[in-house]
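Please read the structure below before turning to the comments.
One protein chain omitted, others in place.
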């Protein structure tokens, strides 16, 4: 009865990709720990880029800087 | 000062039902562990059915299959 | 298929009390939201008092101050 | 590589305030535990006031009572 | 920069199995969402069976009942 929580930034993951993550994580837990898929939960949280920080800044700011760096080249 | 996080699929829980969960969990922690309700937090996360997986598939797919099974009968 | 996480300080909750919390929360979710108990998970995290802060200080420090206040009376 | 999750009620925190929280928490972990900011994640969850309970009631109800108490004065 | 939290009961998962889960989840996120493994965190929480409830009872009680059922056959 594992519970898996996947947190990613909200940057366009499609329903199909999310279904693939759910299937892949469940298969992994069945294969490695012989868990019962019927009681294996996988929950995906998509977080706004304003609300996710790395390196002391938000991913929104990070993406903006990356864009400017590309344009600046 | 307990912190309780309730995660459910986003499938129509009403404000009244959520208030009942908050009251019920708080009362339980007061009764069983003599906790102070003023510093007992209860947080309810409602998760889209695309983002909740069980048995290797999303709840969206699961509900669809359940509907088809009903119609098929 | 709700997932409930209860976080409390590690201050002596007995197996019986934890069993009572598990039963109580499950019953509440069955009664209020008609959830299936067989796929209702309740997980209890017990946190060391050094690792739980409130009011800007650890619960260890808070309990110590409470003891001194009692003795000081 | 710390992971920090900040949960607050959804009551108008601005992008600038969230950026300040991200910067402040990251700086704190660098200063206190000498962590690498490049692998320090800070995630802010904003929770609807219907979904956050304290003292056995939702924050929505709590704010309403606070408003009435002000008006009643 | 995904953050994945895997919660399982503390029932003997070996370091090798945990390493396999970490590698498998990371590979999945790289393959499906093209994420950078260097900033993909996977955290495994092992929960005592007294502290994990399903069907309204602790896994400790559940395992005990399963044992008795085996012996009773």
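For the reader, a short list of remarks on this structure follows.
For clarity, chains are labelled A, B, C, D and E in written order, and residue numbers in each chain start from 1.
Just so it is clear, contacts are C-beta pairs under 8 Å (C-beta built on N, C-alpha and C of every residue); 3 or more make two chains touch, one makes a residue touch a chain.
These numbers were taken from a predicted model, which means no experiment stands behind them.
Note that the absent chain touches B, C, D, E when the full complex is taken as a whole.
Within the set B:8, B:43 or B:59, the residue that contacts the chain not displayed is B:43. The chain not displayed touches chain D at residues 1-9, 13, 17, 20-21, 24-25, 28-29, 32-33, 35, 39, 52, 54, 59. Although one chain is not displayed, its contacts with chain B can still be listed: residues 1, 3, 38-39, 41, 43. Counting the whole complex, the residues of chain C in touch with the unshown chain are 7, 47, 50-58, 60-61.
FYI, only the chains that are shown with their structure count from here on.
The most distant chain from chain A, with centres taken as the mean of CA atoms, is C. Listed candidates were A-D, A-C or A-B; the one reproducing the D-E interface, defined as more than half of contact pairs identical by residue number, is A-C.
For the pair chain A and chain E, the distance between C-alpha centroids works out to 18 Å.
As a whole-number value, the distance joining the C-alpha centres of chain C and chain E reads 21 Å. With touch defined as above, residues shared between interfaces to two or more other chains in chain B number as follows: 7, 21, 25, 39, 52, 54.
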